[in-house]
Structures are given as structure tokens and as C-alpha cells.
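A single protein chain has been omitted from the complex, and every remaining protein chain is retained in its original position.
Labels run A and B following the written order; every chain starts at residue 1.
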Amino acid sequence: MRSRLKSRPLSKPPLRARLVPYLLSLPALLVCIGILVPFATAVYYSTQRYIITLPFTRGFIGFGQYADLFTDRAFWHTVQISLLYTALTVGLELVLGLAIALLLRRSTLINNIISVALMLPLMVAPVIATLMWKLMTDPSYGILSYLISLAGIDGFRWAAAPSTALFTVVLVDIWVYTPFMIILLLAGLRSLPTQPFEAAQLDGVPKTFVFFRITLPMLTPYIITACLFRMLDSIQQFDIIYGMTKGGPGDTLKVFQVQAYVEFYIANNVGRSAAVLMVLWVITFIISNYFIKYWLKLRRRTHGISAE
Amino acid sequence: MNSPAIMQTVFDKTRIADLLTTAGYALALTAVVLFFLFPIFWVLLMSFQTNADILRTPPSLFFSPTLSNYAAIFAGKMETSTGTQDITFLRNLGNSALLSSLSVLLALALGVPAAYAFARYQFRLGEDIAFTLLSFRFAPPLLVLLPMALYFGQLGLNDSYWSLVWVYQLIVLPLVLWIIRGYFEDINPDIEHAYRLDGNGWGATFLKIAIPLARPGIAAAALLAFIFAWNNFIFALVLASAAKQPVTVGALLFVTGSGIQYGYIAAATVLSVAPILALALFLQRHLVEGLSLGAVKG
Partner (left out) sequence: MSKSRIEDTARSFLAGNMSRRAFIARMSRLGVGAAASAGVLSAVANRAWAQDFNWRKHAGKTIKVLLPKHPYATYLTQILPAFTELTGIRVEHDTLPEGPFFEKKTSELNTRSATYDAFMDGIMFAWGELLAGQIADLNEFIGDPGATSPAYNWEGILPNMRASCAWSGIPGDRLGGPGSRQMLVPLGWEGYCVSYNREIFDAAGVTPPENLPAMRETSAKIKRDVGGSVHGISVRGAANWGTIHPGYLSGFTSYGGQDFRAEDGKIRASMNSPQGKEFTQLWIDMVRESGPPKWTEYIWYEVGQDLGAGVAGMIFDADILGFFQNTDENNPAAGKIAFAPFAANPAANGNPKSNLWVWSLGMNNYSANKEAAWFWIQYNTMPQQLLAGVRDNGSLIDPVRGSIWNDAGFIKRLQDDYPGYLNQYEKTVGECQVYFTAHPLFAQSADKWSRKLHEIYARQVTADEGLDQLAEEINADLNRAGYLL
């Protein structure tokens, strides 16, 4: 159907009509283009030795900053922990979100009420959510610490111990952001055409087969969209991790943005901070590009079919 | 198969299986609701407790409820051992509402036409522009924020609502574009064609046909964008001074020299969630439908 409109003009339309899409999309682009200026500035900073408290040492060093980073073990830890955090949060939130969306699939009153109620964690700002979780996991006054101590687990140290810190921040991330996954996937599930499922039921096709061969493939575009936006937030996570542990204990949770933040606000090292963020940008760009390519391909395919 | 007895057992088996499934569903749903809503429930309870009640060991469900946290927030005064302190939370709440609304309105004004263009027209550089717009979301917030603060300082744009609203586009515009574009793509363009054939221009078609049809998608995108704008912390902290800061910064002000005032923070959290919840309930009908890109396709 889309292709019909897009391929309709066999003869070349008048100039004015050809300008319409540009007129429609350029304002958005123009407003955003201003953001390129700071971006370019940051790229420029990343090629400098630039520590604000040492103005006299400032100077161009080309890729020196990057060379420094790539030979620094701590930096590779940052890369590793950021990717691990992203994989864990996006992966677990996808599985959980999908499962919950399936539970809520039928549009009944109770399901609709629950689906709105489940949006609540998303509405609590991560900085505030972090404060609440810190209190709930406090060993003296925290309700969660109390509950698990009733279950016989004593002295669990949550974000304070290197072995459980990652678990704790991932848990908070899951609490805050799974609702985003749920709502997108639920929307996807409810929009799927009913015929294939009815046919499968009539033929007595097993449920697992229906799920893996019909539901999942049809849902893929929604999964990609949801994962793309979650991935963007996760790899750039700051509020939750900085709020919970400042990237600690030690350097355990020093993900990209926390590392860049420490470089800028603690070390006043603008150059290194910009370089760290540039690496993050490149990684984000590559992963997103991959997601989007796949998404476009899928869309083209489904639309190609539906246009027949 | 025709024997009634066999029918009976088959029937019983399915009934038991059904019951088990239902029980399983109920159990799973309960677990989900508990995990996601218990902390909210706990915060709600805390908002009616004094700090002394909250900081009891072990924590307890029993307390004498008080409205003092809310009263203090509405009165704008907090009593501490080192004197009365002003609470500016209501102003923060107003700022959040203003900043988020303006940001989302601007994102819609910019994003809906652009999304329509990408969905309806195949034009040179179209996909590139679309990708570029989305890619603004790839830039780590800090990367843009720090140089931007520098320029804002020099240009005197610091601390104005509009410069914040502009920076917020970084968060909201890509989301709005992506969701609404998908929605437009799944609306059958035949109605628009028919309207055009009646002699109406594209502008009228866009405003009178396309936008009303896409309303659920726009509502859902707007709600999500609103939530993300509302929850932002770092942009406002760095770029604005107190008079313009939102609830995310305001809620932190209950961390005081003589202790962290959890009761106030809880009440502030409840007050900061309430407006979005109201908005979500208001848009509830559109929410799921609006995000289901193909909903109207039937």
C-alpha cells in the first residue's frame, strides 16, 4: 500500500510538489542541526590536551588522547562493563517484557488496568527511583533487606559489594524500564492480524510452534524498535548507576557516561572526557545502524507482501 | 470418539487444564504486579509517615498516618533543627509541567510533519534525513551537554526555558518521529487519495485527514516523550538555575544537613508521578492502540 503511493507518480510531478517532503522535514532537521555545533566542538576537544585547572598545558595532541585510552586497562573495563550492562538489561527486559505482554495480550478490563498501572515505575524519574531503592535496600531501615532477612538471607550488601553491585543496578534498571518494553510489545501483540492464529488453532498447531513460528516473527519489528530505544538508554546509562554507587565500589560500575562524568567534573579533564564519549558515540552508532538496517529490511519485506 | 463417556473425560481434562492455565496466569500476573508496584505502594505509605517512622528498625507497616509531609510541601516551609527552610517543590513541579509540555509540543510541531514526509513520500535524501534525525539520539547526553553549556554561557542563553526546551528535543524528537512515522506508514493512504482527488491540496489533506487518523499514534508518542522529558535530570541541573529547575532536581533538596528527609521525598515523588499518571489515564484508550502501528489496518 505504501509502495502504491510512493510509486504512483509516473510522470514527473511539478517542482512545488517535489519540494513538499523537504518543507515538511526540514524544520525538524534545522532545529536539531544546532546540536551539531556542540558535537563538533566535543570532537575538537577530544584531540586536545585540555585540563581546565591546568590551562597552561593545553594543546593539540591529535589522537594522543585516544591512544592513551586504548592502552589503559581501566578504559577497557569501562567498555566491557558498559556492554555487559547493556546486554543484561536489554536482554532481561526483553524476555520479561515479552512474557508480561503475552500475559496481558487479551484486551480485558483487568488487563488494561494492569497495563496502565505497570507504567508507574516508568513515571518515577530514575534519580528519584534510585533514592527510593537505596532506602529500600538499606540494611537497617530498608524493607527489602528486612524481607530477605526473613527469608534467611542475612548481610546481603546490594550495591555496596562488588559481587552484587551489577545485580543491584540491573535490578533497578529492570524495574524502571521493563514497563517501556511491555507497553511497546503489548501494542505490537494486539495489532497482529488474527487470521494466522485462528488458522493455527483450528489446525491444532502446538502453542510453542505458534509462538516461535508465527508470533515472534510477526512481532520482530516491534521488538527491534523497543530494543533500539532501550539499548540507546542502557549503553548511555548514568542516572541509576551514578545515583546508586558513583560507579563503585572501586571502579566496578564505571560505565562510559560515569567515566566521562568523573573525567569532566572531578578531574576537570575536558579532552579525555570528550574522547571517552566519542568512543561511546561510535559504538552506539554502529549498534544502532545495525538495528535500523534490519528494521528497514523487515519493513520493506512486510510492506512488499501487504501491497499485493 | 462418539461415546459420551469419552467426551466427558476429554471435557474434564480440558477443564482442569483450563483451570490450571487460569491459575498460572493469575499467579504470574500477581508476581508481576507485586514486583513493579510494591515499591510504588511503599513510597505511597512513606509519604504519610514522619521521618522517624520511616527510619525504624525493622521497618513496619504500622504507623499513625500524617499529612505533614504534604502540608509542608504545599506551605513551602520545612522545619529542621537548623531553622526553617524554604521548599520550592511546587515551583519545580510547575517548571516540570512547563518544560515537558513545551518540549513535547515543539517535538510534535516539528516531528509530525517530518514523520508524514518520511512515511508518504519517497524523496532524495529522505532516508538519510530520517536517519540523521534519529541519530541525534545516539549522541551521549554529556557529549553535547558540556560544550553546549559553554556556548550557552557565552551567548547568554543560560538559564532560559527555551534553551532547555531546545535541548530536550534531543530526547523527545527522535522518539516522536520514530513512532509516528511507523503509524503513518500503516494508515491506508487511499482516504487521503480520495480527498486529494476531490481537489484539496496536500496541506488540507495532511491537516484534515492524516493527522486525525494518526491521533492514537500521536497521543501515545506524546505521552512517552512527555515521560522522558519529565524524568530528565542532568540537562536541567547543568543548564538551569534553581528558578527554572524541574522536580527531578527539586526532590533532591530534601537531603538536608540533619538527615535525608525521606517522608518529604516520598510525598514529592507521589506528587511528581500524579500528573503523568493523570495524563496516562486520560490517554489510556490511545496508548496501546497508538503504539500498535498497524491497529487501524484491521
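The working rule: a contact is a pair of C-beta atoms (placed from the backbone, for glycine too) under 8 Å apart; a residue touches a chain by one contact, two chains touch by 3 or more.
All values derive from a computational prediction rather than experimental measurement.
Listed by label, the shown chains that the missing chain touches in the whole complex are A, B.
Although one chain is not drawn, the whole complex shows that of A:Pro21, A:Gly97 or A:Gly247 it is A:Gly247 that touches it. Residue in contact with the omitted chain (choice from B:Leu29, B:Leu44, B:Leu102 or B:Leu150): B:Leu150. Taking the complete complex into account, A:Ser140 is the one of A:Ser107, A:Ser140, A:Gln201 or A:Asn289 that touches the chain left out. Remark: the residues of chain A touching the chain excluded from display are 49, 51-55, 57, 134, 137-141, 155, 157-162, 244-252, 262, 264-270. Looking at chain B, the residues touching the absent chain are 50-52, 55, 57-58, 80-86, 146, 149-150, 152-154, 158-159, 237-238, 241-243, 249, 252-253, 255-260.
The rule we apply is simple: only the chains that are shown with their structure count from here on.
Chain geometry summary: the mean Cα position of chain A and that of chain B are 15 Å apart. Per the touch definition, chain B reaches chain A in the complex via residues 25, 28-29, 32-33, 35-37, 39-40, 42-43, 54-59, 106, 109-111, 113-114, 116-123, 126-127, 129-148, 150-151, 166-167, 169-170, 173, 175, 177-179, 182, 185, 188-190, 193, 202, 220, 224, 227, 230-234, 247-248, 251-252, 262, 265-266, 268-269, 272-273, 276-277, 280-281, 284, 287-295, 297. Contact residues of chain A toward chain B in the complex are 1-2, 4-7, 17-18, 20-22, 24-25, 27-29, 31-32, 34-35, 37-39, 41-42, 45, 99-100, 103-104, 107, 112, 114-129, 131-133, 135-136, 140-143, 146, 175, 178-180, 183-184, 186-188, 190-193, 221-222, 225, 229, 232, 236, 238-239, 256-257, 260-261, 264, 270, 273-274, 277-278, 280-281, 284-285, 288, 292, 296, 299, 303.
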